[in-house]
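All protein chains but one are shown at their positions in the complex.
Our next item is chain A:
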Amino acid sequence: MTDSTYPETPNASACPACDVTPMARRLVARATLDDAPDRGAILLSLPEVHCALCITTVERALDRHPGVNSARVNLTLKRVSVEAEPDVTAEDLIPTLAAVGYTAHEMDPSALSATTTDRQGRELLMRLAVAGFAAMNVMLLSVAVWSGATDATRDLFHWISAAITIPAIAFSGQPFFRSAWSALRHGRLNMDVPITLAILLALGTSLYETAHSGEHAYFDATISLTFFLLAGRYLDHRTRAIARSAAEELAALEVPRADRLVDGREETVDVATLVPGDVILVRPGGRMPVDGVIAEGTSELDRSLLTGETLPVFAEPGQEVSAGEVNLTGPLSVRVTAAGQDSSLHRMADLVAMAESTKNRYTSLADRAAGLYAPGVHILAVVAAVGWYFYTWDVRLALNIAAAVLIITCPCALGLAVPAVTTAASGRLFRKGMLIKDGTALERLAEVDTVAFDKTGTLTLGAPELLDADRIAAEDLALAAGLSGASSHPLSRALAEAAGRLEVSAEKVEDLVEVPGFGTEGRWMGLRVRLGRAAWVGAETGTSTEAWLAVEGQTPVRFTFTDRLRPGAQDAVDGLRAAGLDVWLISGDAEPAVAAFADRLGISNVVSEALPAEKAHRLEALSSDGRRVLMVGDGLNDTAALTAAHASISPATALDAARVASDIVLLGEDIGPIADAVTTARSAVRRIKENFRIATLYNVIAVPIAIAGLATPLAAALAMSASSITVSLNSLRLR
């Protein structure tokens, strides 16, 4: 693997835009690398592998392929990585796998940063293992001390405990020390500052006590504190890592490639290597990779991802196209006008970055708790130490009591309160097909009181469906089906499908020709027949999505289409309304289409013909009314609105930029789980708050005991374990 040659992922605080624009970053990374293309490994996604036989079949088939050195299936990730000679490409291997019965999709290795190893997770796991090992051994010795070991035996046990604890903490406590240090350097307080202080002070006083044959040493409490806190950190990390790798997988399945025409020959190149002036070929069904001008060919373009319009737009030479549009009928040659840094994709990144900075201002519950907790604990410890010093004039006693206060108040339960609940909640939502990308997404989702839906591609599938199919004369439908059979235009496919559903067999039409951008034409019983645009067949252009059928010498027949409802759309709208949310429909589509659609779903708050900026403004207007809005959208025109919203969801079919901008990605086709997401988020936040209350209750009981100087190491260990376990169990109650 050559992943070390890719630039390190910039961290979120240094470069928020980099973090939210993986596509743009990948393009830049690839552009700098075009001399050394990644030939080490080909990654293929295999959604269907599931058994031992699958593994051997796939590996054997690939090993037999000429030029392949080795292949290894990863069943957990449902991927295979292939090491092969430089001239073997993914396109060669996909048919090989299809021949043995497995569908494979190429993946872009540069989009997968965490594929090889999750280094940070491993590190945390090792620290956790060391802390666990040390805690078990020290506890064993401590039980002997608690049950009455005295004098030399007690001192020996304390010394052994110290010998185990100090190196163990030096290794496993590093994440806390580092985070505390960086917070202090910037003049801030976070949860790790009291943790670090407690650990260091407890170690120091325990060591001093041990050296002076003292009775109380807190080695056991210190190390088990570290262990519990690391467990919380690791849970937190796992949740994030799973979400991140699933999001990366979605991105990696869109390999940025283009077919460049050079001297009449086609060659497949990385989108990053395109420069203005190049001519590329975009086939029907393909997405425009860059901004450009059509040089040759006529076709129709689906711009719904950019504007939300469902009506395909006619395309002819000289017309400008922008990245993200989908070519529908005929092949197009496009002269590139802007690529990489200058393209609309990159401009979108700036827009997202701007909106992102407002979202970063959200303080999570954990941060708010830490903001109250950290100063409170420090004040308590100082007051206890000073008070006891003036009462007894004994520094050693005063410090011991301060250490006991810090240990007992230390936020084991607080450190577990949030991660344990979010792990449980995101696992639950993941099983329902939802991917939580952002740590605070659940909390923000729990607060929403209004939801704004985009129409095309979100509540609908963006695929048309014939309207009133049973009211159309059977012979017209049969003829239309005959004409549309050969075409892959979405309207033709909808016609053919409607005919199949109504069991109308298609008429035989001769001399079929598809005229890109207009429709299909043929001969039927000696007459010329056409199916296509209104103007082409000599009819009046209407406002809805429609196709006309014209038989020579007869009045044209109209077929109207509507956008197909996404499965679960009605459930999602009803469920959200039942949860007490206001439902809005904000679409870029024309007014009649949007109004008809809103009626169908029973949505009364409707905005139509909204430009991208208007969508975002509308959301801002709603939030300045004191509402917290959940935006659900999929297109480039929704991206600004998705970032401006309090929380946001997009389907997996959404554009890269829209998925990146949203907090939650819906993996399946069904949109119904959105309602569940809101209720789950609400109950998760309720659990988190309960956990905080439980942790506070323990402190209210334990702190006076510690300040009174009555806390023993046994009491500290009991309080800490009991509160951590109660909090974890409470998190598991999440329904």
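Heads up, the rule we're going with is that contacts are C-beta pairs under 8 Å (C-beta built on N, C-alpha and C of every residue); 3 or more make two chains touch, one makes a residue touch a chain; residues count from 1.
By definition in this document, contacts and distances are computed from a predicted model.
Q: Report the protein name recorded by UniProt for the chain absent from the figure; options are "Multisubunit Na+/H+ antiporter, MnhE subunit", "Anti-sigma-K factor RskA", "Cbb3-type cytochrome oxidase maturation protein" or "Ascorbate-specific PTS system EIIC component".
A: Hidden chain, UniProt protein name: "Cbb3-type cytochrome oxidase maturation protein".
Q: From the list A:56, A:213, A:392 or A:605, pick the residue that touches the absent chain.
A: For the chain that is not drawn, the touching residue is A:56.
Q: One chain is left out of this view; which of A:125, A:200 or A:397 touches it in the full complex?
A: Hidden-chain contact among the options goes to A:125.
Q: Residues on chain A that touch the omitted chain in the whole complex?
A: Per the touch rule, chain A residues meeting the hidden chain are 51-53, 55-56, 70, 72-77, 117, 122, 125-126, 129-130, 133, 136-137, 140-141, 153, 160, 164.
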